[in-house]
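Left out: one protein chain. Kept in place: all the others.
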Amino acid sequence: MTPAGSLLAAEGLHKAFGRTTALDGVDFSIHPGEVVAVLGPSGSGKSTLLHCLAGIVLPDSGTVRYGDHDVTGMNDAQRSALRRSDFGFVFQFGQLVPELTCLENVALPLRLNGVKRKEAQRHAREWLERLEVEDTAGSRPGEVSGGQGQRVAVARALAARPRVIFADEPTGALDSLNGERVMTLLTDAARDTNAAVVLVTHEARVAAYSDREIVVRDGKVKDMLAGLL
Amino acid sequence: MTLLGPRTNGGPAGRGAPSREAAGPALPALPGSPPAGPAAWLRDLVMGLRFAASGGREGWIRTALTAVGVGLGVAVLFLGASVPSLLDSWHGREKARESLGQEHPPRPADNTLLYARADTRFHHQDIRGRLVRPDGAHPPKPPGVAELPRPGTMLVSPALKALLDSSDGRALRERLPYRVVGTIGDDGLQGPAELTYLAGSSALTERLGGSRIDHFGMEFVQRPMRAPAVVLVIMTCVALLTPVVVFIGTSVRFGNERREQRLAALRLVGADVRTTRRIAAGEALLGSLAGLVLGAGFFLGGRQLASVVTLWDINVFPSDIVPDPLLAALVAVLVPAAAVLVTLFAQRGVTVEPLGVIRNRPPVRRRLWWRPLVPLTGAGLLLTVSRDVGRADSPLNTVWLATGATLLLLGVTALLPWLVDAVVRRLRGGPVPWQLATRRLQLNSGAATRAVAGITVAVAGAIAVHMTFTGMQAGFAGAHARSSPVVEMTGRTDGWAQVRHALTLLRGTEGVRTAGGTIDSAVAAADDRGRYMDGSDFRVADSVYATVGDCDRLARIADLGSCRDGDVFFTDNLEDRAFVRPGARLNLDPPEGIGPVRPPQPWTLPATARAVRAKADDDGLPVHSILITPSAVDVGRMHQPLMNLSVRYDPRTPDAVEHIRTTAMRINPTLGVVARAENRHDGQYDSLRAGLFIGAVVTLLLIGAGLVVSTVEQLYEHRRLLSVLDAFGTRRTTLGWSVLWQTAIPVVLGLLLAVGGGLALGILLLSLIDSAVFVDWPVVAGMAGAGAAVILLVTVVSLPPLWRMMRPDGLRTE
């Protein structure tokens, strides 16, 4: 059963890579506008959980529900389409297309959704301004600093107005100041658009931007809110 | 890193320092210090070789591709190095087996024979035929023949035997009425595909065209290749070799990124910059050495194909293709050396530092100004020689031409990087895949352009060479298409009766509409004993032609008015031959210098002979001749009179010409037969064209393989990004299309340049040989199609790795 009012919910997720069990019966749910931090030691299955929730990876068993949709029952094309239209992503590394300018990078999800180039770029420019990196618009990712690049990436994750934003160590490659700024901008923007944020991190300071946290350890999840209740 | 164990540059840097200071400047080399000079070179090259050999699957693929590229280059170079020996053996066999008749014919003896040509042509294939009639028991024998065939039998080449035995050869069996009693050995053949026979004849006489000889073999005057042919050969080589060179250059760069990482690791443990360069060179060397072995293999395997290839009528045995040892050794040394040099060149401007690679080469802004100069210079060279070449084939002209053609071809390549840059820079917007592709090319078009340059040269060369061939052939074909359906036959005869017999036979042949014939011979004034020509030691008389024919035939040559057998006429355009006048005493066997002096054969031009107006013949030229009806002269008194038969046939009758040839063989095997409408050049270049096309396609495939490798390598470098794009929900087709565009843009630009350059070069070459410009669109289309196929191939082959790299594995940060 999906917890009432939740936007994205997972139940009994199992996933193994060869003989390594990454997820061993995981439940999860998130509401619109909520920021949930996924904590846990390295190799505990945090990223795998994120990948399963986002429909990038199919779990071996268990279900992921997004609104009325059964994500685990979708085929590859349907899940891709869902990710294009409803999800946004921020990763630690290698996410900006090095050949495209920052503006084009931000416009990319919109364009993948079929928005016309001019329109997509106008929209993208607004997001760059919002993330305070409008002057990078014409530069290529290789020409901007790490902090700027990450802000561009956040702008890109938000540009298509996703309902859920998946952020996997979004500040992992940044210094504290830039990391904080990125987190502030990311969570502010998400709250403004009532988007849910699944935030995978191993840093408590980053997790402090969440509304609640869950802990993944050895493939199992401990929902601290549930634990408290 | 155990490889580095013995040679970590003498261990910690500080070790030798104090003693160095203490010992002052004149310090002997420390034990354990790195070797210098050639020793260091050798050691580092060997280490590179070991890296290349132990580089895992990817290392092997890279080495294998380098080896294939180098191997193809080596094979082509070996083939080039074999050309001298090839021509030597080819000409050698021709010289040894042939005789054109001896300047001083021997008297009939035990060791002489009569020898005559009995060539024919069967369905566009020339068949070399020779007749022999020994005078005694010990005649000479040509090479490859153990025993001369008896009358009514023949020896045939294996290829002719196969043709005769096939169902296609039935009509030919009818034409060659000899029993096959054996085959001619390889020594007596120019090549394995040669169609030839040697038949025994009991009817052959000197008068019917036989030459008496006492030995085979002659001083063969080598026919020099005409300049256009040389240019074509050179261009073919350039067109095929350049891509191979490009491919070698590209293939030694394969996996550069990975190699640089490895070298950086080496730097971290103490190798210096020069050492890393040498190690890199060593890695390239392995592929290169393997390529040498592979090339030898390609060459040995490829030359087996020699039997089926005929270029410029040259077809040779595989064993004839032996590289000149010196040239082969040069190839064996230069190719690996070149691979090493290319690697070192590729490393120029790249400094491998312990913690990574620094490219201190600023991004090259490709400038236009010098690039057009190369092809323009080439075109200029071609234009300046233009008018001379057809007539005078001087070595200078040939060099001039070849240089021009080569510059034009290579110049097209020089334009390509600029063109790709310039076009790509202007590309804006478009759908996402297009945008991804153009942006990628804007960032770095070098690798793709380098690879495509090979395509450009190959295709431009192929188009130009094709056009030239096609133009030449179209010229021939045009000339032949205009000519009437006429077969002409020429041969020795012994009298008018043979002409009558021949005409009867011809008129009874399927497809023949009309047949006519004359006998022609030279006639001089009776008292003219000849005079010495300038600089020669034989005498030649002032002669005119005498044409023997019936009234119908003669009426075609001149307006006779009335004519009856026994009449004699002379054409009114013989003003400068004052001795031709009614009643004049003439000689039917005028001195002609060669052979013993024969007694004169006096004949009186009858007093009734009339001057008549000459008509122009089929070719528009009027005849100058004494016209004699058959009964007015005894042809037997003429010296070696020529029978000229002309047959007009119905072109709609299938194989009419073949039937006529068969009849001609019955009339006299030594008759020369020429069908005017038959284009002898048709098919002459077919195998060359096919070869060129195959070569171009193979080149394209080769370049395609190179593009696949560099594309996959690039995808691999981007695997994390690809995973991220997949997470975004990017469609696979979107990225697939971007790979396609990324390949397609440079290839299409390259092909456009190639077509432009190829057409320009082709037009220039055609104008050199005064041929009408004729663009071989099917070939252009074929090449464009092959280019499109390469694009598709590269894309399709790159898709599985692309799909694989779009998996979420790349998202893992640990």
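All chains are identified by letter, namely A and B, in their written order; residue positions are counted from 1 within each chain.
Everything that follows uses one rule, which is that contacts are C-beta pairs under 8 Å (C-beta built on N, C-alpha and C of every residue); 3 or more make two chains touch, one makes a residue touch a chain.
One rule holds for everything that comes next: contacts and distances are computed from a predicted model.
The chain absent from the displayed complex carries the UniProt protein name "Transcriptional regulator PadR-like family protein", chosen from "Sulfur carrier protein ThiS", "ABC transporter permease", "Transcriptional regulator PadR-like family protein" or "NADH-quinone oxidoreductase subunit K".
Every visible chain touched by the undisplayed chain in the complete complex is listed here: A.
Of the candidate positions A:9, A:39, A:128 or A:182, contact with the unshown chain belongs to A:39.
Contact between chain A and the absent chain runs through residues 37, 39, 41, 184, 203-205, 207-211, 213, 215, 217, 222, 224, 227-228.
Note that only the chains that are shown with their structure count from here on.
If you average the Cα atoms of chain A and of chain B, the two centres end up 64 Å apart. Those residues of chain B lying in contact with chain A across their complex are 429-430, 432, 435-436, 439-440, 442-443, 720-721, 724-731, 734, 808, 810-814. Every residue of chain A that touches chain B in the complex is listed here, in rising order: 42-43, 47, 51, 54, 56-57, 77, 79-85, 87, 89, 91-101, 104, 108-109, 111-112, 117, 140, 166, 168-169, 172.
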